[in-house]
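Only a part of the assembly is drawn; its chains keep their places, and the rest are absent.
Just so it is clear, A and B label the chains in written order, and each chain counts residues from 1 on its own.
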Amino acid sequence: MTYVDIVTALALLQFMVFGFRVGKARGRYGVAAPAIAGNEIFERYFRVQQNTLEQLIVFLPALYVFSHYYSPLVAAALGAVYLIGREIYAATYVKDPKKRELGYVLTALPVAILLLGGLVGAIRQLK
Amino acid sequence: MTYVDIVTALALLQFMVFGFRVGKARGRYGVAAPAIAGNEIFERYFRVQQNTLEQLIVFLPALYVFSHYYSPLVAAALGAVYLIGREIYAATYVKDPKKRELGYVLTALPVAILLLGGLVGAIRQLK
C-alpha cells in the first residue's frame, strides 16, 4: 500500500497547490473574500480547485477499495494517470475552459476504472 | 467490510451521476464554464451535486469509524438509507428546492447516527 499512500499524498499536495493559486488570483484579479465571482480568470482558477475537490472525493476512496480487492500497484499506476490528467486539466482550463476536455477525461477515466473495479471486486467477494 | 465497501462505491457512483447531470445542464441551460450561476434550473442541479459533496465528506469517514467500533452490517444498512435519501433529495430539489426537506433528513439522519455512534464507540474504547 506504500505506493498508494504516495499517490494519495501527491494528489493532496496537487490540490493544495491549486488552492494556493486561488488565493494568489484573489489578489491579482481583485476578488476579495467572501466573493467567488466577478473576474473570469479568477473564476477559472477557482473552478479548477473546486472540480479537483469533486474528483478527489471519488478518487481517494476508490483508490483504496480497488487496492483492497485488486492490485495496489495497478491502483497506483491509475493514480499516476490521474495526477498527470489533473495537471493538463489545470493548465488548459486556465488558458481556455473550452479546451479542458483532454485533462478531464484523463482524470475521470482512471477514477471510473478504480471505482467500477472496486465495486465489482467487492461484489465478487460476496459469493 | 465488504458491504461497507459496496455502499461506498454506490454512493460515489451516485455522486458521479449527479456530476454528469451538472455537465449536461450546462449545455441545456446555456451556462458555460467557469460560470456556476445565471440559470435557476442549472443552479439546482449544481447545488444537488455540491450538497452531496458536503454530505459525502462526513458520510464516508463516519461509515468506516462506525463499522470499526460497531457492526459493519448496521453501518451498511444506514448507508442504504443514505443512498435512498439522496435519490429523493436530488429528484425533489430539481423540481422545487422548497421540497428538499424529506430527502435531506433521510441523508442527514443516517450520517448523524454513523458519526455520533462512531464517536461514542471510539470514546468508550479509551476506558
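Here is the rule we use: contacts are C-beta pairs under 8 Å (C-beta built on N, C-alpha and C of every residue); 3 or more make two chains touch, one makes a residue touch a chain.
In this text the structure is predicted, and so the values were computed from the model without any measurement.
Asker: Give the total number of copies in the whole complex, keeping in mind that only 2 of the identical chains are shown in place.
Answerer: Shown in place are 2; the entire complex has 3 copies.
The rule we apply is simple: only the chains that are shown with their structure count from here on.
Asker: Through what angle, between 0 and 180°, must chain A be rotated so its C-alpha atoms fit those of chain B, rounded to a multiple of 5?
Answerer: 120
Asker: Of all residues in chain B, which touch chain A in the complex?
Answerer: Against chain A, the touching part of chain B is residues 2, 5-6, 8-10, 12-13, 15-16, 19, 32-37, 49, 53, 56-57, 60.
Asker: Looking at the complex, which residues from chain A come into contact with chain B?
Answerer: Going by the criterion above, the answer is residues 37, 40, 43-44, 46-47, 53-54, 57-58, 61-62, 65, 68-69, 93, 97-98, 100, 111-112, 115, 118-119, 122-123, 125-126.
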